[in-house]
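Some chains have been omitted; the remaining ones sit where they do in the full complex.
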Amino acid sequence: MSLTHFTHAGEAQMVDVGGKAVTRRRAVAEGWIRMEAATLALIERGGHGKGDVLGIARIAGIMGAKRTADLVPLCHPLSLTRVAIDLTLRPEDLAVHCRATVETNSQTGVEMEALCAVQVSLLTIYDMCKAVDRGMTMTDIRLVEKAGGKSGHWRLGGQT
Amino acid sequence: MSLTHFTHAGEAQMVDVGGKAVTRRRAVAEGWIRMEAATLALIERGGHGKGDVLGIARIAGIMGAKRTADLVPLCHPLSLTRVAIDLTLRPEDLAVHCRATVETNSQTGVEMEALCAVQVSLLTIYDMCKAVDRGMTMTDIRLVEKAGGKSGHWRLGGQT
């Protein structure tokens, strides 16, 4: 087993995907930002017209997906055909849950774009709430599903 | 209590920091990426010249700190005077730990830059290892310390 991003000599490269098929690919990622109850209540009120934290985090996540190849050194630059971000208040967890779905017709997958979208959405929530709650934690950011391409359908907790 | 990034009408804004003092400010953030033991072993071997995952993640994190204001909608664009990233293998946690320190002489703090550096470092580790371990999880990304500026010194788990 070895890391594909390195040559035998241990030198990093953007791996060759030129021989892979252009297929429809989808990736889904998720993550949470945990916070105090009072902070969550402020975000919830925002949803009622007092400052739409989740709406802004959603936009930031979509834009973040587009910047992935600028941020992650060995990522291939790709066209994206769809980006959707779901943000849900989870009072029982004292958290906001973020789920990003990214699709492409491409020679390589969009896992990194989905994960990057989640991270930027969560960072944006942190930014807007940090004045009232510096201890918020972004956590359990992970891939949930990956479809398309030779490696087939992958799902967190069990290969389909 | 309300969110400073919104006007009374609930409209988002980049808040006015024009009246704040230019002072030396520092922020420290941290996070983990959890993985399988075999993946951690591959990263460790890389440190011995077979593909330096942590070295690349460090560079990505430093560059990520510089892109914060491009990614987080209401962040102020800032000059940074220092960025350092520490990445440590934590076999006992089956994780890599990332700690980012960012400094500026500015009218506002660099918490977002430190958190963004951690996110991009962890994301880069995910990218380089994803072919062997899709289930890696980025977790407990949070501010550790903040110094400088009117709000004083803040430390995770207790105000100094």
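Letters are used for the chains, namely A and B, taken in the order the chains are written, and counting of residues starts over at 1 for each.
The rule is simple: a contact is a pair of C-beta atoms (placed from the backbone, for glycine too) under 8 Å apart; a residue touches a chain by one contact, two chains touch by 3 or more.
From a predicted model like this one, the values you see are computed outputs, not experimental measurements.
Colleague: Given 2 chains in view, how many copies does the entire assembly contain?
Modeller: Total copies of the sequence across the whole complex: 6.
Everything below uses one rule, namely that only the chains that are shown with their structure count from here on.
Colleague: For subunit A, which residues are in contact with subunit B within the complex?
Modeller: Listed in rising order, the residues are 1-6, 10-12, 31, 38, 42, 46, 49-53, 56, 59-60, 63-64, 67, 70-75, 111-112, 115-116, 119-120, 123-124, 126-132, 134-143, 146, 154, 156.
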